[in-house]
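Take this structure first; my questions come after.
The complex is shown incomplete by one protein chain, all other protein chains being positioned as in the whole.
To keep things simple, chains are lettered A and B as they appear, and every chain counts its residues starting from 1.
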Amino acid sequence: MQYIDEFRDREKIISLVNRIRFESRKPMRIMEVCGGHTMAIHRFGIPSLLPGHIQLISGPGCPVCVTDRRFIDHAIAFSRQPDVIITTYGDLIKVPGSSSSLEREKAARADIRIVYSILDALTIAKKNRRKKIVFLGIGFETTAPGTAAGIIKAQMAGLFNFYVLSAHKVMPPAMSAIIQQGVPINGYLGPGHVSTITGSAMYEFIPDKYNMGVVISGFEPLDILQSIYMLVRQHEANQPKVEIQYSRVVRPEGNSQALELMNEVFELRDDWWRGLGVLPQSGLAIQQKYADFDAEKQFNIEIEPTREDKACICGDVLKGIASPADCRLFGKACTPTDPVGACMVSNEGACAAFFRYRKTAAE
Amino acid sequence: MCLSVPAKILSIEGEMAQCSVGGAIVEASLQMVTAEGIEPGDYVLLHTGFALQKISEEEAHVSLNLFNEFEDFNKRLDEEEKADRQYFG
Partner (left out) sequence: MTKEQKIMLGHGSGGKLSHELISSLFLRHFQHPALTAMTDSAVLNLPEAQLAFTTDSYVVDPLFFPGGNIGRIAVAGTVNDLAVSGAKPMFISAAFIIEEGFPIATLEQIVTEMANEARHAGVSIVTGDTKVVGTGKCDKVFINTAGLGFFHVEFPPFPGQESVKPGDVILISGTIGDHGMAVLSARNELPVQSGLESDCACLNELILEVRKASSRIKFMRDATRGGLGTILAELCEKSKFGIEIQHETIPVRESVRGMCELLGFDPLYVANEGKVVIVAESSDAQRILLALQNHPLGKDAAIIGKVVEQHPGFCWLKTEYGSSRIVDMLAGEQLPRIC
């Protein structure tokens, strides 16, 4: 078993789709809060397989999309320092800041390197002791433990030329805010990889408080369809609960070793989310005991005033109350080659997915 | 999200492991999954150079078996439909 093809089996997909059609009666709006799900749903054409009364909506699940422009401006300001090497995941390269982007700064000779892992950034720090290496920490609970591990390794190795700029965020406050802000949904497709770390208990407040189900889903077509099926059953029986479809990797208790790393290095703080505003206790700041590695604390540089494009409706798209097609910039002033909003930049952004997998008039 | 892929452990040296993703070899840290007792041949979920969890073959089979049941159910429906059609000519 290689855990990919088995979950893309055509016959099984068809039978699962039939099963959903057979059992689903009530109209339903399901929100996926993981950008990976957004991409997979479009890539595998899931909406075209579902009955018309089941609607899938994309939520704020792409770390790049929800991140503040100020974070990019911050990174750009670092990159303009002569002795700084920026290390980042490829995702951030094209994201527009207030007046520039990392891609543009790179073209203007800033030393910006794309890494696959924070471990690669540590290697760069080892090889360039006279430079300051700033790693851009983005992502949810899935990615944050790796960043924590990186910071601890830097400390153990005495790599005091290594810094992290953290924009890490945690998912539950956003899921709560979506419901509180009145976005009409009937259930959540729970983020599979976030939950691999956190476990399922952190979602229990959703059925308890909001009477809404959460099914933690994998990313292959069969996973997603089975999760939708589980949500349909909950909805038809009016018995919302937290269930794990992605049981081959998600344990109810999560991954305690990863959680320990995260708790050791980070602490919760209020954080700004595109579309949702400031959410209490939703961001991860580096704790004082690791302040030596905190780029926010160790650099004192001026950052330009943040400017957002007013016509961009990324915020509403992220909240699931507007479709990318509702935006007057979409496909015209804002395309994957020349993005205005963050949702168009990220591969998993709702706008990029919509653009890439858009329907033509002929279809 | 989090682009994570299933990878097969080929060899382990200390905290690091060589893993195979469809024949491409990638080095990854096992530090978050040491409690799972990972061995060569096991599958793990990889993300940004770290194994996040051991993949449970048992649980994967549970899911796949469930899909098989759906398939059987469908076949039964198909047959019933066929039988109906024959009956009503």
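Criterion: a contact is a pair of C-beta atoms (placed from the backbone, for glycine too) under 8 Å apart; a residue touches a chain by one contact, two chains touch by 3 or more.
These figures come from a predicted structure and were not determined experimentally.
Touch with the chain that is not drawn comes from one residue among A:Ile54, A:Ile93 or A:Ala295, which is A:Ile93.
Interface note for the absent chain: among A:Ile86, A:Ala125, A:Ile138 or A:Val250, the touching residue is A:Ile138. Think of the hidden chain as still there; on subunit A it touches residues 4, 8, 10, 13-14, 35-36, 42-46, 48-49, 62-64, 89-91, 93-94, 113-117, 119-120, 138-139, 143, 221, 335-337, 346-348, 355-358, 360, 362-363.
Where subunit B meets the omitted chain, the residues involved are 1-3, 5, 7, 20-28, 46-49.
Heads up, the rule we're going with is that only the chains that are shown with their structure count from here on.
Within the complex formed with subunit A, the residues of subunit B that make contact are 1-4, 6, 8, 22, 29, 31-35, 43, 45, 47-50, 52-57, 59-60, 62-64, 66-68, 70-71, 73-74, 77.
In the complex of the two chains, the subunit A residues touching subunit B come out as 1-4, 6-7, 9, 11-12, 14-16, 18-19, 22, 34-37, 39, 61-62, 89, 116-120, 139-140, 142-143, 145-146, 149, 191, 193-194, 196-197, 222-223, 226, 245, 247-251, 255-258, 261, 348.
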